[in-house]
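Submitted below is the structure of interest, expressed as structure tokens.
Removed: one protein chain of the complex. Kept in place: all other protein chains.
A and B are the chain letters, set down in written order, and residue numbers restart from 1 in every chain.
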Amino acid sequence: MENLIGWLVAAPLLGAAVLLCGGKRLDRLGHWLGTLLAAASFVIGAVLFLDMLGEDEHHRAMHQHLFSWIPVGGFQADVAFQLDQLSMTFVLLITGVGTLIHIYSIGYMEHDERRRRFFGYLNLFLAAMLLLVIADNYLLLYVGWEGVGLASYLLIGFWQHKPSAATAAKKAFLVNRVGDVGLSIAIMLMFTTFGTFTFGPVLEATGETSEGKLTAIGLMLLLAACGKSAQVPLQSWLGDAMEGPTPVSALIHAATMVTAGVYLITRSGAIFNAAPDAQTAVVTVGAVTLIFGAIIGCAKDDIKKALAGSTMSQIGYMILAAGLGPIGYVFAIMHLVTHGFFKAGLFLGAGSVMHGMNDEVDMRKYGGLRKYMPITFITFGLGYLAIIGFPGLSGFFSKDKIIEAAFAKGGTEGWILGLTTLLGAAITAYYMTRVMLLTFFGEERWRNAATRSPNAPSAEPAAETRGEHAEPHPHESPKSMTIPMIVLAFGSVFAGGLFSVGDRFVHWLEPVTGHDHGDSPLSATTVTLSTVAVLIVGVSLAWAQYGRKPVPVVAPRGSLLTRAARRDLLQDDFNHVVLVRGGEHLTRSLVYVDHKLVDGVVNGTAASVGGLSGRLRRLQNGYARSYAVSMFGGTAVLIAATLLMRAV
Amino acid sequence: MNPVNYLYLAALLFTIGATGVLLRRNAIVVFMCIELMLNACNLAFVTFSRMHGNLDGQIMAFFTMVVAAAEVVIGLAIIVSIFRSRHSASVDDASLMKL
């Protein structure tokens, strides 16, 4: 059974290789092949899962050693896999949601001439992400880690002919690379500290080393997690990543990529548990991002960017939970799974809406769509209820637990974190209600939007590709798109309850991550009630603003905060001014320096030698008499010198 | 007579020859000045021979005469051929080391 583990990665990798190298011959069945291999990976995962359930809970981890990868002196890296409960949870989420997104893409990308390549990239994405979660050492994890970066680069920039897409892809890769530096330094630190970077030995040896080293490793891992999971200060790529086709956004936000950071921190739990300072940094990052993302989500009019802000904020919850230590690991992962369901559903729903609206992304040009897209409306609506934490749905269980865990941290820190998470829940309710109202309720603003400003340049690049400004005819999407949405909606509704009944999920993960109840100053009921209370506040605020009165098609100027939030809280502007501009100046001046100074020294030497010889050359004028003069002169000098020497 | 006077004469002749070589442009005159320098040397040799009382200097003088004769032959041939091609016997015209 353990020999199957490698096939989890091999199946989608094979798909990527065949689809990308296969050429045009595969155009007609490429998407089926890609989907089939993703599904195959899911089936393998499911088989392994059943096998794992049969084992005693402390002996569930499976290992497979493939071959020795880099054997150099004391540095031994292997290609070896480890599949324990934590990895298994991810494997099922990645392959399950991934396969659904594959199916959805068959319909969504139907008219794209490069669909085969798109599926090749999707398969590559799955393969990299699976490698990331089943690797048994940090270096192999790093391979998957960067592989995910590459796949996201290819997919975000899939519509490469749009300069904005190409730029967004480059930005995503670069920001991720900054995070990768953190991971590689962490691995180096592990190697110098422990002499290895295999999970087992490293995590066991944490007790033996100094806290300072562990804090350094932890902070570097956190930097890595920030890059991949779009946490402050490396979050800027996430919004731009919406340039990719919508299934890609669903894949990045729900099943793969952004969850990698949470995985990394949970996996390295032993290191963080022994380094409280690093943990504080983790919860701080989580808390800041949680609010940061939520604020951005409130201001965006682009449906995908609003959802992107929400992802950032939800991942902030998970990172915060993971930073709480054993109290939070399980809930971080649980929220990750439920979030995987409802966020995938929301993105696919958004894609479905765009599909029916000529790729319009501005929510102010939607409205009243529930009549035209009933299935999309219902599935999106269920996802919405799940994400805001409507009692009984998935998000309610997982988010509630995180809020509880935050209070359970204890002390002032616990209060701050608990209140932050509550505030985040309120804002989440607000901006998601806003999305819902703008899209599916209210008047049908798209009816005359097109005629009102036929030539107005649209701010959204997607609108340009429409080519025409005809009035959209909203319609429901084909079956291949709606079925995945329905499946995901089921997940959004029931997953949380399923996990929470009898603390199943806690028992499942406990052997790997450990679990601790902490001591909360508030009772569980109080927390639940306050969660519901802030939920109601958030929803009513949104309704007051967007449900009760008509929404203007052109966004009002808004307050200072709104305007800043529309620009991603000016983080991008900061990057642009400081990093991009500064970098340009630096490189340009360096080019100048290289040419003038470094090269100049050499050229200067050459020039002065040349000048000297030019002057010397004048002596060689060809007049025999002047040569004779120099001969006589020379002889005279020599004789004089000899005489002088004699005299002395 | 003091033989040193002959040396003074030789030095004088050499200087006159050298000055001529350096200042005159006419190849023939330059040539004659070279001869003058050579003969000044000869005179010095003979004088030294006398002063030291051996024959080395005199043998050297004969040597010089033979060399000078050979040199005259070649030198004049060069001057003649330069004159033929350039219609001038000025040494400055032959500054390019080619015809």
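Everything below uses one rule, namely that a residue touches a chain if its C-beta (ideal position, glycine included) is under 8 Å from a C-beta of that chain, and two chains touch if they have at least 3 such contacts.
Here, contacts and distances are computed from a predicted model.
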{"item": "Missing subunit (named according to UniProt) among the choices \"Pyrimidine operon attenuation protein/uracil phosphoribosyltransferase\", \"NADH-quinone oxidoreductase subunit M\", \"ABC transporter permease\" or \"Xanthine dehydrogenase YagS FAD-binding subunit\"", "value": "\"NADH-quinone oxidoreductase subunit M\""}
{"item": "Displayed chains contacted by the hidden chain, counting the whole assembly", "value": "A"}
{"item": "Residue of A:Pro201, A:Pro391 or A:Gly611 touching the missing chain in the full complex", "value": "A:Pro201"}
{"item": "Contacting the left-out chain in the complete assembly, out of A:Phe173, A:Phe407 or A:Tyr546", "value": "A:Phe173"}
{"item": "Given A:Gly74, A:Gly411 or A:Gly502, the one touching the chain that is not displayed", "value": "A:Gly74"}
{"item": "Among A:Gln160, A:Ser523 or A:Ser559, the residue in touch with the chain that has been omitted", "value": "A:Gln160"}
{"item": "Missing-partner contacts on chain A, residue numbers", "value": "20, 67-75, 79, 139, 142-143, 145-147, 150, 153, 157, 160-163, 165-167, 169-170, 173-174, 177-178, 180-181, 184-185, 187-189, 191-196, 198, 201-202, 204-205, 208-210, 213, 583, 586-588, 590-591, 594, 598-599, 602, 606"}
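The rule is simple: only the chains that are shown with their structure count from here on.
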{"item": "Separation of chain A from chain B, taking each centre as the mean of its C-alpha atoms, in whole Å", "value": "96"}
{"item": "Touch list for chain B against partner chain A, complex", "value": "18, 21-23, 25, 30, 91-92, 94-97"}
{"item": "Residue numbers on chain A that touch chain B, as the complex places them", "value": "621-625, 628-629, 632"}
